[in-house]
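For this depiction, one protein chain was excluded, whereas all remaining protein chains were kept in their positions.
Going in written order, the chains are labelled A, B and C, and every chain counts its residues from 1.
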Amino acid sequence: MEKQHKPKKVFVEGPISPDFIAKSIASHQSKTGIGAHAIFLGQIRADEKEGGAVSGIAYTAYEEMAEQTFHEIREAAFARFELTCLHIYHSLGLVPTGQISLFVFVSSPHRRAAFEASEYIVEEIKTKVPIFAKELIGDNGEFEWKRNV
Amino acid sequence: MEKQHKPKKVFVEGPISPDFIAKSIASHQSKTGIGAHAIFLGQIRADEKEGGAVSGIAYTAYEEMAEQTFHEIREAAFARFELTCLHIYHSLGLVPTGQISLFVFVSSPHRRAAFEASEYIVEEIKTKVPIFAKELIGDNGEFEWKRNV
Amino acid sequence: MSLHVLYFGMLAEVTGLAEENWLNNGQLTVGDFRAQVMQKYPALQGKKFKIAVNQRILEDLADIAPQSEVALLPPFAGG
Partner (left out) sequence: MSLHVLYFGMLAEVTGLAEENWLNNGQLTVGDFRAQVMQKYPALQGKKFKIAVNQRILEDLADIAPQSEVALLPPFAGG
């Protein structure tokens, strides 16, 4: 990769709104080399636990290391796939059930690269980025620490 | 597949707006079994041709057969993957360069199924649905019929 | 027998029409029909197309039922 991409801020406070996603899409309509966008959204499930249903997730992170790791994942994706644009957003703090905590937005001239990069990036995020998630359960202040498998 | 899904209208007149996509996402936030959305968007590229750059695509279709084929693709995807929701929208008529003509929206409890279904559905659409595309080139009324390869 | 024939995309430009009625004495296979339509519109020579009968793409050996809707489909370009 000859071109280095400027590190971009990934973390946002609280849920990622559909309106934010729409604005991101709209801002790519002037890039007329793009033929395919692949978007991945992670949404908080109301999984049933012993103490009740999950009502939300509180995210924390080792922020500096996480932002650096996101940057490295982006660079690796640009090197590996033919991409025009790549944006990653992840929530910190509380994200209630049904809301979106991860937004991966990949754009390419062709669909093959968009699909492959989208999967690659999501898997890399799950395994490499130091983000921690406390699942809030029921109404009595119970919680459980989540882990990606 | 025990459950049959009601045929849904796929075709929309003209481009698919980012705002429409945002509304679709928002309407899935009450479905708290969903953990992953995979969205594919097809955007019109300004490819350079002999007579100039592509300025847009005019879509036509064998509409009845196309809607039936879309329905069959949806049923096959529900049978093959663990999906909560699946929506497909495709433009008819003129879609200018930079605008969106295809919106495939797959939702699942888990990311694996969402990714796989998204790719499967887009490939099926490209090869099986009788949609025809006239690429409009430059300013002199030139055009070229597009074909998926 | 009588068929209703539809032309799509570049094929409608070649034939100059979007649809027409098609009359024939006796049974037709898809292959028979393909030969007839290419004889009527020689400009179809060299064009790639599939034939759908009542919205199903059929091979040349298949019979066309009377009153069928027959469509000439150029290469697909959705997405």
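In this text, contacts are C-beta pairs under 8 Å (C-beta built on N, C-alpha and C of every residue); 3 or more make two chains touch, one makes a residue touch a chain.
What you see is a predicted model, and the numbers here were worked out from it, not measured in a lab.
Seen in the complete assembly, the chain not on display touches A. Counting over the whole complex, chain A has residues 42, 59-62, 64-66, 68, 90, 101-102, 122, 125-134, 145-148 touching the chain that is not drawn.
Just so we're on the same page, only the chains that are shown with their structure count from here on.
A separation of 23 Å divides the Cα centre of chain A from that of chain B. Work out the mean CA point of chain A and of chain C, and you get 49 Å between them. Chain B and chain C have CA centres that are 27 Å apart.
Across the assembly, chain A contributes 111 as residues in contact with two or more other chains.
The set of chain C residues touching two or more other chains comprises 79.
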